[in-house]
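Sharing a structure with you now.
This view holds just a subset of the chains, kept in their places.
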């Protein structure tokens, strides 16, 4: 494997002072990707976040958090298909008391994960140009989901 | 994809003051899910963690960290099956010097990941009702594993 030709920018240092916490309640309409970028940005504005990182945590085992493309909705359709390939309903799961979509949902949540972070710099969330933040619902029916939001870093006016 | 109907709670702010670090040694008995929730809670009690986040990091490449359902043990059985589907032993892996279970174990560790965090609020770990913290062992034989635990936030009496 080739070595990377990595170039490191100037390092900028500020003080860590604050942890701000909030809970985002998300109502899903069944299987699919639900963008929560706007809600996370709103949380950062409320906390007057300047420099640090925002930590997201989903309190469920059959949904997940994903950073993915926010331009073409076909991408989200294909991501749902890809997850079905990884965890089909008819795979002979032992755990099936909660319905055929339940165990696949657990597998999808395991593979995607329920915790992630995004940097915040100069009061802006440092998502890439094409990145959006999504709650991926893996159950067929609508669900009420809770995302815990935390900002660690320095707050204040610009 | 539908927009989310997200509702943001009141934001609560405290000071970040402390980072507490510990190492959890886990002896696995071979492939499977090993719950470490109780040990993580014990770490938070020892540090008198109040508000912040606990960061977990696994120092291995053939095991992983997973947040998953802690109610029905069948779920963990099916998660092991699901990982075998993703990375079967007989897939013609090039890297096979350490045995047929080794390369599948690396794949499973990549897909699940080795780093995650969980929020801590008012001295309580903010796991969802059905969530437990697991070390997933992907090798067939027993192994000695190390999980690094860190609490970032504010400590003190209630």
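Which chain is which? They are A and B, in the order written, and residues in each are numbered from 1.
Convention: contacts are C-beta pairs under 8 Å (C-beta built on N, C-alpha and C of every residue); 3 or more make two chains touch, one makes a residue touch a chain.
Model, not experiment: these values are computed from the prediction.
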Self-check item: Number of copies constituting the complete assembly, 2 shown
Solution: 3
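Methods note: only the chains that are shown with their structure count from here on.
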Practice problem: Could you grab the centroid distance between chain A and chain B? Build each centroid from C-alpha atoms only and quote it in angstrom. | Solution: 17
Quiz item: Quick one: in the complex, what on chain A touches chain B?
Solution: 16-29, 32-36, 38-39, 42-43, 46-47, 55, 57-61, 73, 76, 86-87, 91, 93-95, 97, 103, 106-107, 109-111, 113-115, 117, 135, 146, 148-150, 152, 155
Quiz prompt | Contacting residues of chain B [partner chain A, same complex] | solution = 1-16, 51-53, 66-69, 72, 74-75, 77-79, 81-82, 85-86, 111-113, 116-119, 121, 126-131, 152-154
